[in-house]
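All protein chains of the complex are present and in place, except for one that has been dropped.
Right after this comes chain A.
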Amino acid sequence: MVLTSWAPAKGTVMDMNLLSRAAIVGAYESPRRKANDIHPFQIFHEVVAGALDHAGLTFADVDGLCVTAGDVGEGGSTEDVIEIAEYLGISPRFVDSTDVGGCSAMVQTARAAAAIACGMADTVVVAYAACPRWFPLGPTNPMSWPVGPGALEMPYGISNITAYGLFAARHMYQFGTTPEQLASVPVAIRANAVRNPSALMRDPISVSDILASPMISSPFHKLDCCVVTDSGGAVVLTRRDRANDLRKKPIQMLGYGEAITCVHVNQVADFSVSPGRESGRRAFAAAGLKPADVDVAQFYDAFSITPLIGLEDLGFCKKGEGGAFVASGAIAASGSIPINTDGGGLSSNHPGKRGVFVLIEALRQLWGESPGYQVADCEISLAHGIGGFFSAASTMLLARS
């Protein structure tokens, strides 16, 4: 019996009726992908203004702000939400800077909705920006330090690529997943990026292109890994009873769930599953929905393995069958569950914490505004964010209110 088995916490199912007092009313993704000499806070401002304008609101309406900017590529601020509020020139009455890695903006959006539902704020902006390509302090912080918990991990030279590589290698060992099956994930997502004028990489690619690209950390070739961009995005939430007069049809969460496990790979209880299994179970239970009800899904895709394990964890296919599932064409625009319709992090945009874009594209599908592949008659849209090394997960089921 291993003591760190990360048995899921028990609790009641979320009260989605209470949460429906809040609605998501605007979103904006910066078209930037390279931003030489532009400070990330300038992009924070651009995306906050962009999302407010999309909603038909202004800075005067904002009384809540949620951001993370603790990584160096994000500005490296230790009191990030205060410094960004200061830069923006606002003094909100509700703030949150929960940092669970890539899906931070998604868990902050859930907190913002809860805050609005109980009157802590009326209008909250959740924003993210980073410039890892050029920022002089460096691209990113290490996940941990060689003292305390990280003392037995950091001296071995771990990167996020290697950490996810361990999950992919184990999946291949345990279930017979092949490099070709893994490669079919970035191939399907690139086909969506081809349609997106803002995507960083827009040339169609094949499985053989991926297998021919240099090995970075096995089993990942370069094209199994996400792009690195300077960019940002934001979403706006407000009180549902104030949302009817705004520009966009208000969107509400039908279900929400999140979960965490661990950030050190020597603490992973099972390399074949992620915390997405629990966040997904919680979200579908809260919504009373099942995977077959979902019209389109956005999966965090830092690496080819990330959506593959996500599809299994959420129940779109059985555990161990993700390889065959992604290679079958099911995740393509024409498939049974189109994913990452904007080109994802693998081809379009990944400045560090992609969760905000996972959410934005899920929202754009409901507004009919995808810049990539727009699914016809989209009613139920899923956003599935991951943070750390499959360390955190956030699952949202969204629909027009």
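In the analysis below, a contact is a pair of C-beta atoms (placed from the backbone, for glycine too) under 8 Å apart; a residue touches a chain by one contact, two chains touch by 3 or more; residues count from 1.
Convention: contacts and distances are computed from a predicted model.
Choosing from "ChsH2 C-terminal OB-fold domain-containing protein", "Threonine/Serine exporter ThrE domain-containing protein", "Ion-translocating oxidoreductase complex subunit E" or "Glutaredoxin", the protein name stored in UniProt for the chain missing from the display reads "ChsH2 C-terminal OB-fold domain-containing protein". Shown as candidates are A:E46, A:D122, A:E153 or A:D230; the residue that touches the absent chain is A:E153.
Which of A:A169, A:I189, A:V236 or A:L382 touches the hidden chain is settled by the complete complex: it is A:A169. Only one of A:S20, A:S218, A:S328 or A:S401 touches the chain withheld from this view, namely A:S218. Residues of chain A in contact with the chain left out of this view: 1-4, 142, 145-159, 161-162, 165-170, 173, 214-220, 264-268, 271.
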